[in-house]
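Here the complex is missing one protein chain, while the rest keep their positions.
To keep things simple, chains are lettered A and B as they appear, and every chain counts its residues starting from 1.
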Amino acid sequence: MDHTRKIDGRFNLVGGDFTNAGEASTQLKKILQLRGVKDSYIRRASIATFEAEMNVIIYTPAGILRYDVDDESIKITVEDMGPGIEDIDLAMQEGYSTAPEWVREMGWGAGMGLPNMKKNSDVFRIDSAPGEGTTVKMIIYLNKGEQS
Amino acid sequence: MTIGDIINQLSPDSFSIEPDRDIEIKDVYVSDLLSDVMANAGEGSLWITLQTHINIVAVASMKNMPAVILVNGRKPEGETVQKAASEGIALFGTDMHAFELAGRLYNMLHG
Partner (left out) sequence: MKLQKIIDTLEAVTLDSTTNTGLEVGWACATDLMSEVLYYAHENSLLLTGLVKPQVIRTAEIADIRVVVFTRGKEPDTETISLAKRKGITLLVTPLSLFTASGRLFSAGLQCCPYT
């Protein structure tokens, strides 16, 4: 495969579709593996993407996940049509959650999603307003030497 | 193993009431799913969890649990602390992961 070529693509995410939840992230993981991206970067990108994907599935009717990979970086943008976030600073705190009980019983909604995305990306940006949905942009820089 | 033994050996943070150190702990339940705790935890056991919201107090109370230990450095929400105090349930916290805390308590119980 030609590793210098830029690749990009998108996945449509359907809210409430728990059967396929995670499929977009695992497909992106495969795409990165085929391209020969180093495992440590793939792992970070996969975890960040998976959390973003789960947020769309759990909290919103639908969303779009876009990826853009070149020699320099992996860029992931997840845009949703959900209710938006009231207080982003609060939402970024580890353990803070507004998730209802049924979400917690599914093993999610313990307030680690956004912190996890931030932890695994080099650049993390979130834009959201109540009633206007949420857009998360994440960049993971490649070729920065060894990453744990 | 008493609550006092746990305090002495693991030095957890304490968020709620000062518990009765003589209370005997015969079993421990590790779970982050409230329905699981409701259905399966033994009466009077000690509960290890990551959940911090107020509903944990109601579950602990219904199961007659004397104490709950929050792991991974989680801090309880304000209303959780108040409710725990009013229900007489001790709330502890530790930076340990559930696996390690369970391992240490297991050794204290059976070691």
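Operating definition for what follows: a residue touches a chain if its C-beta (ideal position, glycine included) is under 8 Å from a C-beta of that chain, and two chains touch if they have at least 3 such contacts.
Since this is a predicted model, take the numbers as computed values, not measurements.
Asks: For the chain that's been dropped from view, list the shown partners it touches.
Replies: A, B
Asks: Of the listed residues A:Ile47, A:Ile64, A:Ile88 or A:Leu142, which contacts the missing chain in the full complex?
Replies: A:Ile47
Asks: In terms of residues, what is the contact footprint of the unshown chain on subunit A?
Replies: 18-19, 21-23, 25-26, 29, 39, 43, 46-47, 50-51, 54, 104, 106-108, 110-113, 115-116, 119, 148
Asks: Over the whole complex, note the residues of subunit B touching the chain we left out.
Replies: 27-33, 36, 40, 48, 50, 72, 95-100, 102-107, 109-111
Operating definition for what follows: only the chains that are shown with their structure count from here on.
Asks: Can you give the whole-Å distance between the Cα centres of subunit A and subunit B?
Replies: 33
Asks: Name, in rising order, each residue of subunit B that touches subunit A in their complex.
Replies: Residue positions touching the partner: 32-35, 50-53, 55, 74-75.
Asks: Where on subunit A does subunit B make contact in their complex?
Replies: Residues 95, 97, 101, 104-105, 107, 110 of subunit A touch subunit B in their complex.
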